[in-house]
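As you look at this complex, bear in mind that one protein chain is not there, while each of the others sits in place.
Moving on to chain A:
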Amino acid sequence: MSNAFDFPGGIYPPERKQRSNQSALIEAPLPSRVTLPLQQHSGQPATPCVAQGDTVKVGSVIAKREGMVSSALHASISGTVGEVSTTQISIDGDGQDAWLRLPPLEWQYAEPHALLERLNESGIVGLGGAGFPAHIKARVVERHTIDTLVINAAECEPYITADDLTLRHYANEVLEGAQITAKLCGAQHIVIGIEDNKPEAIDALKQALTNSQPVPVELTVIATRYPSGGERQLIKKLLDLNVPSGGLPADVGVLCHNPGTLLAILHAVRDGQPLVSRTVTLTGEAITQPGNRWVRLGTSVRELLEQTGLNTSELHQVIQGGPMMGTPLLTLDTPVTKLTNCLIAATLEELPPPPAESPCIRCGECESVCPVALLPQQLHWYARAQDDAKLERYHLFDCIECGACSYVCPSHIPLVVDYREAKSRIRLQRIEATKAEHAKHRFEFRQARLAREEAEKQARKQARQAQQRRPSNTAATNSEKVDLRGLRIAHAAAKASVKKAEKTLARVAQEDPKQSLDDLEMQLATAQENLKAAELQLAQAREQQSSEESS
């Protein structure tokens, strides 16, 4: 079932998935204490709504959504709220595991807005690692027509097997979750993309495929190659569609979800169970019982690894996520969050640090593996030189940070580290730049408001004068020449600029829902003030002219 569409580049790192995919997916022991960070998703952190000493059940809301792009947080064990800080909430368990569930919903009959609200109140975020709130993602239909829902089960990074095991155990449930999501976004097709190194999951999916209703589901098995699980890469490979630079999959009518997220959506809708646990791959040479576990959010990484036979003397580093895109943990006393898909307890021999960096010899190997067809070595050159204009011209912001270039670099240059630094530096500059722009627009708005007030004052004054003057019928006003034509042009221009501001605002809001619209709102308000002033002046001039004519 191979297909002709493909993305450029790619690498074949050792898979090392056998270590964790040999045993069944089981529940990790219930933790006695959990620590839940307020930010386990992209966007704004949640706001705590419990206090120290409160009794909570599994599923009680402990922090609320803050702003549009944010997500609610629930207690993952029953017990007493310990500490509530600005960054996290801890809960001491009572060992009861008492649940507080929402009423079940029949998704076939439920209203879309009820389903959407359920995702919102269940705190569902993308479990593939990015953590984008699912209810915001579902609302994409307000601006785009979605044709296809892609289930991203490629899981191309070495070591990770969480999606693989999820599909082996819950293929039917994942597809049902996909049907719910398809209903929400109006998708006509569901396509599963999965790498050919997961035969058991593929078999399970084939079984489940036939029962899945009502949207037809298609299974596409793709060759194993990193990074085929990148959203853009997978969409290119499955559907031969190019997601535009800076755009979203929705721009080409596609919505992408990870199997774990779809399962969580089903649990939230069918069982009324909010997101309080997730599957985590526990692997690496430094633990003796690797495998996948259902882990309650907030469980300590140290506790979890110790339960699976952590060999501390062998341990070199623990990596959260995969070896290509994950991050090494600085301390093991950190909780499992909604974003933790994999923990690798690696020995030194397993993932040795790269040898010392040597100069780039421009061999071009990085270019041949880049899945976005960028020129990584040119970017490296300009990133080191901090030449931001060149970086943007060479499309730094199209880099997906997959690490393929770093993997093959014969000079062992940490290319992705350079790109990340450059990106955050440029982002910071952009924020600074817009700050100045914003201040300028605020000033313009104030000027426009004052001008409008002045025009109003003039209008009132003239009206008063006209009232006093009319009986006496004086010819004094004749000397004032009224430039009616100029005012009419100014009025038309002001009207056009209001239209333009409205259009810009609508377009930007549609293109990038994450963008702050304050500044554009301000520009629109300024244009509206200008229009009002122009209208007043024109009306005033017309009045004057007609009074002259009548006299």
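Following the convention adopted for this analysis, contacts are C-beta pairs under 8 Å (C-beta built on N, C-alpha and C of every residue); 3 or more make two chains touch, one makes a residue touch a chain; residues count from 1.
As a working rule, contacts and distances are computed from a predicted model.
*Asks:* Refer to UniProt and select, among "High-affinity branched-chain amino acid ABC transporter permease LivM", "Na(+)/H(+) antiporter subunit B", "Ion-translocating oxidoreductase complex subunit D" or "Putative ABC transport system ATP-binding protein", the name of the complex member that is left out.
*Replies:* When "High-affinity branched-chain amino acid ABC transporter permease LivM", "Na(+)/H(+) antiporter subunit B", "Ion-translocating oxidoreductase complex subunit D" or "Putative ABC transport system ATP-binding protein" are compared with UniProt, the left-out chain turns out to be "Ion-translocating oxidoreductase complex subunit D".
*Asks:* Could you tell me which of A:Asp54, A:Asp94, A:Glu117 or A:Glu367 touches the chain that is not displayed?
*Replies:* Selected residue, touching the omitted chain: A:Glu367.
*Asks:* Please pick, from A:Leu375, A:Ile426 or A:Met522, the residue that touches the omitted chain in the full complex.
*Replies:* A:Leu375
*Asks:* With the full complex in mind, choose from A:Lys390, A:Lys495 or A:Arg542 the residue touching the hidden chain.
*Replies:* With A:Lys390, A:Lys495 or A:Arg542 as choices, the missing chain is touched by A:Lys390.
*Asks:* From the list A:Leu167, A:Leu255 or A:Ile319, which touches the chain that is not on show?
*Replies:* A:Ile319
*Asks:* Quickly run down the residues of chain A that touch the omitted chain.
*Replies:* Chain A touches the missing chain through residues 7-8, 11-16, 158, 232, 236, 242-247, 317, 319, 323-328, 346, 351-356, 358-365, 367-369, 371-375, 377-378, 390, 392-395, 398, 403, 406-412, 414, 416-417.
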